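Notes follow once the structure below has been shown.
Yeah, one chain of the complex is gone here, protein chain that is, but the others are all in their spots.
Per-chain residue numbering starts at 1, and chain names A, B and C are given in the order in which the chains are listed.
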Amino acid sequence: MKAIIEDETFGTPGKHEGPARVVRVAVAGATGYAGLELLRLLSRHPQARVTRLMSSGRDGKKEFPIEDSHPSLRGKFTVPCQPLSVEALAPSEVDLVFLATPHQTALEVAPALLERGLRVVDLSAAFRLKDTAAYPRWYGFEHNAHSALKEAVYGVTELNGKHIAKARLVANPGCYATSVILALAPVLRERWIDSEAGIISDSKSGASGAGRGLSEKLHFVEVNENCRAYGLFNHRHVPEMLQALNLAEGDFTFTPHLLPITRGILSTIYVRLSQPRTHEEVVTLYRNFYAHAPFVRVLAHGVPEIQSVAQTNFTDIGFSIDGDGRRMIIVSALDNLIKGAAGQAIQNMNLMYGFDEGTALT
Amino acid sequence: MKAIIEDETFGTPGKHEGPARVVRVAVAGATGYAGLELLRLLSRHPQARVTRLMSSGRDGKKEFPIEDSHPSLRGKFTVPCQPLSVEALAPSEVDLVFLATPHQTALEVAPALLERGLRVVDLSAAFRLKDTAAYPRWYGFEHNAHSALKEAVYGVTELNGKHIAKARLVANPGCYATSVILALAPVLRERWIDSEAGIISDSKSGASGAGRGLSEKLHFVEVNENCRAYGLFNHRHVPEMLQALNLAEGDFTFTPHLLPITRGILSTIYVRLSQPRTHEEVVTLYRNFYAHAPFVRVLAHGVPEIQSVAQTNFTDIGFSIDGDGRRMIIVSALDNLIKGAAGQAIQNMNLMYGFDEGTALT
Amino acid sequence: MKAIIEDETFGTPGKHEGPARVVRVAVAGATGYAGLELLRLLSRHPQARVTRLMSSGRDGKKEFPIEDSHPSLRGKFTVPCQPLSVEALAPSEVDLVFLATPHQTALEVAPALLERGLRVVDLSAAFRLKDTAAYPRWYGFEHNAHSALKEAVYGVTELNGKHIAKARLVANPGCYATSVILALAPVLRERWIDSEAGIISDSKSGASGAGRGLSEKLHFVEVNENCRAYGLFNHRHVPEMLQALNLAEGDFTFTPHLLPITRGILSTIYVRLSQPRTHEEVVTLYRNFYAHAPFVRVLAHGVPEIQSVAQTNFTDIGFSIDGDGRRMIIVSALDNLIKGAAGQAIQNMNLMYGFDEGTALT
Partner (left out) sequence: MKAIIEDETFGTPGKHEGPARVVRVAVAGATGYAGLELLRLLSRHPQARVTRLMSSGRDGKKEFPIEDSHPSLRGKFTVPCQPLSVEALAPSEVDLVFLATPHQTALEVAPALLERGLRVVDLSAAFRLKDTAAYPRWYGFEHNAHSALKEAVYGVTELNGKHIAKARLVANPGCYATSVILALAPVLRERWIDSEAGIISDSKSGASGAGRGLSEKLHFVEVNENCRAYGLFNHRHVPEMLQALNLAEGDFTFTPHLLPITRGILSTIYVRLSQPRTHEEVVTLYRNFYAHAPFVRVLAHGVPEIQSVAQTNFTDIGFSIDGDGRRMIIVSALDNLIKGAAGQAIQNMNLMYGFDEGTALT
């Protein structure tokens, strides 16, 4: 399968010159769904080599082959999955750590990894919100890693690419957040919509977004042939959307829904245009905005659906405007595990190491 | 299974005195999904007897056992399915005709049935809109049955019960329309929301709502593991919602979505309260409004989901209000084939013949 | 909804004369899926009144409204769900107890209930196997309720109706077992197949058959878009099938599969005919065998599918025979929660109290 290239690797980030050859990667939280997706993508990345797999264990075992957790990876990785330990993540073996762990684990581990000279892409929410006061309210814990938080770069690749390239710590965005932020950034930056008139994102997600932890709400029979709204006026991804889009809480309503599918997010976003616009004008605005973004596809007509982006790193965005040119619906679609998690994490890694942005993703 | 009661039946509507004993029913459009649901429900209705089944044919056959079309009905009906014909619907055999046919078939057939002295519950849209000018725009045909249209009663049972009871022609509402109208009627009547601030219904429906006609959009592989918005600013159920709720087109945005499930509609409705209200006040308003409606359940807390109403005639309604008491989300859930079609049709029949409203539905 | 009839009820079983009026029913294990289905069906049973609901608790609460567990039952039952207790099941309030509990709970509780003079329909496996030695092997516990076991009647209604009518304790069969036993009983009784040539049942079930208990194997993402075989040569329903069909273990292979659907079982059964038979002969045999069984439908041609029986108490059976008339495939379909559990339990109750067999089921 994947050729293991045993050649030149990285040392301390920032010290290398010229594009990297091979980055040595550790995945912590390898047994979850984001972990699986990271491993699938990394297994076909010609410039990444997975040297460590870590998790909090499985079936009472501390060390086990990753295929016990993810049978689809049979035969792909020989390195065993072991308990998460900062000590076992030495710069002599690892350049970059993907944290696909619970928030508080990431909060604890990331600063120590930075200190050891490693770079980190954190898929948890531990470093997404700049305002430390937001953590107790939205996540229920105090944030005590101020220095790491300060240097963390919020990782919507298309908006923060330049900072991501140099970052030591990337706070990979939430799946819903990516879907909403990419859909709204152009019209908000250009002030084409009046945010005070209220922006509503009615979003729908597949169940993998809720992770692999057991709960009755995710039991097959409870999800199948069903659809339900949850987290009304109260979802944890709201503060990172507000922060990234510079919106006031009262002007933005976000309602996530659980779909009986495995992967994909569809966000149907309702805005009021501050002056009438044609469909063509909006398409042009977005196409210009994303002219250099290989993973955002702006539809010339119609709106996207989940199937068009499932199993890909694309975000597709389309529009519909009413006859008066004042009400606009923006629909965005992405795969929550790829562009909404592991794919964007690798896209960010690609920037961090000077690889082609699309490596392993196209 | 169902005991066929060969006793007293109806003559001309309005002529009988006292509650009816048995109503003789014909179902036109029996091979579709609404037809199947009507038959399932009628098979357990102790006061209805199905005397005619009609459809436009199946597999080239004009007359056939209904179980060829609906295997789940094996052994339940002995009357064969035959071509739709007004002549074959004689008052000597039939009291009430359910039309689950295409709109234009219903448009043509209903007046003739009324003329023969039969009563009609029309599940198509042919008689829902009072403004004849609306038909060319929304449905693409001219409406030429003015007299029937004039007497038709729009059949949201909970809002029009008294008129339905006496009606000769009931225009059974659309599935999405029922879901939205029941959710908004109380707050609009009481003027608790400012409709000019815009009302948005983001609705999601199972695929049975699109009927049994073949199309690539309804091919299993295209619907499964997918979700898509359609009919943006342009869905045919909009005008009946505007009419029933007395709303202006520019103030109401309706976006339907196709879910990869068979049955159920979830409507997530966004409104602005004209003055702050508590959750309790809203619940009380709705509970009073629907105090005599056995098929509307107002949730004391939380919002409903599709599974709670699937396979039932219930509409469940719940609410969430933001911290300022100004933004409110109303969520309603119903089964599109039952409360959204066949169940409401039978609920209306029950009123029309003085039966208990819940017969065959609870 | 359901009229609560406060009239004549039962005393001790066997003592009443003439058909019963109303049976007072308790459901233990009310929060599971079989419990939900029992309650749905009982809510429309005109001669049953639910007087007690019991479960091992929910969300840490010991007593709670059943709609907290099953929102679809909103408004249907006023009696709260409380902890299972033999003491609380007094003959003054209860005639019959449905046990939809874990096996060992049923094993413990059933004898005590019999002693109090109550009748029991046990949906667990605690009293299905006559050979006490089978329990340690297949279920991992010793059976110490010999006397109750001895009097227990195995409750495939169509095969044991006469004994069920008089039984104090009915061991309601497993869902897979019902599906296989009904499909094979006629040809085995008539010795039309040579069981030594081997009988294979490849069965497929929806996920509700595995219950509501959480496990990774039943997590939505793990079941969806998947199909897997399990319990190869080792499924717990095998011994009751062998016992009911009088087969030797080596001659019968049963492989269950998990389908990504909520309800339904399809069993594809492969047999060798001991001499060539025509399709018509087989259909006639089955139609005669099930002439008085209102819930078995024998197909004149073709084989059944799950949709035809979902949400019903029917078992549909069809056949295909190869050109030589020697290989035969029998396909049976049923709803695992209804005919495979709660529906058959109520069908049995109907026999036990002299009600029409189909009450609440048609």
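Everything below uses one rule, namely that contacts are C-beta pairs under 8 Å (C-beta built on N, C-alpha and C of every residue); 3 or more make two chains touch, one makes a residue touch a chain.
Worth saying up front: this structure is predicted, and the values here are computed from it rather than measured.
A.B. asks: Which one touches the absent chain: C:R116, C:R287 or C:R327?
C.D. replies: The missing chain is touched by C:R327.
A.B. asks: Considering the entire assembly, which residues of chain A contact the chain that has been omitted?
C.D. replies: Looking at chain A, the ones touching the missing chain are residues 1-2, 43-44, 71-72, 74-75, 225, 294, 297, 299, 304-305, 307-312, 314, 316, 358, 362.
A.B. asks: What residues on chain B make contact with the chain left out of this view?
C.D. replies: On the side of chain B, residues 33, 207-208, 212, 214-216, 218-225, 260-262 touch the unshown chain.
A.B. asks: Considering the entire assembly, which residues of chain C contact the chain that has been omitted?
C.D. replies: These residues touch the chain not displayed: 198, 200, 202, 204, 206, 222, 224-229, 232-233, 250, 253, 255, 257, 259-264, 266, 268, 270, 272, 303, 305-307, 310, 320-324, 327, 329, 331.
Just so it is clear, only the chains that are shown with their structure count from here on.
A.B. asks: Report the inter-centroid distance (CA atoms only) between chain B and chain C in whole Å.
C.D. replies: Averaging C-alpha atoms per chain gives centres 35 Å apart.
A.B. asks: Return the distance between the CA-based centres of chain A and chain C, expressed in whole Å.
C.D. replies: Once rounded, the distance between the two centres reads 46 Å.
A.B. asks: What residues in chain A touch two or more of the other chains?
C.D. replies: In chain A, the residues touching two or more other chains are 222, 224-225, 260-262.
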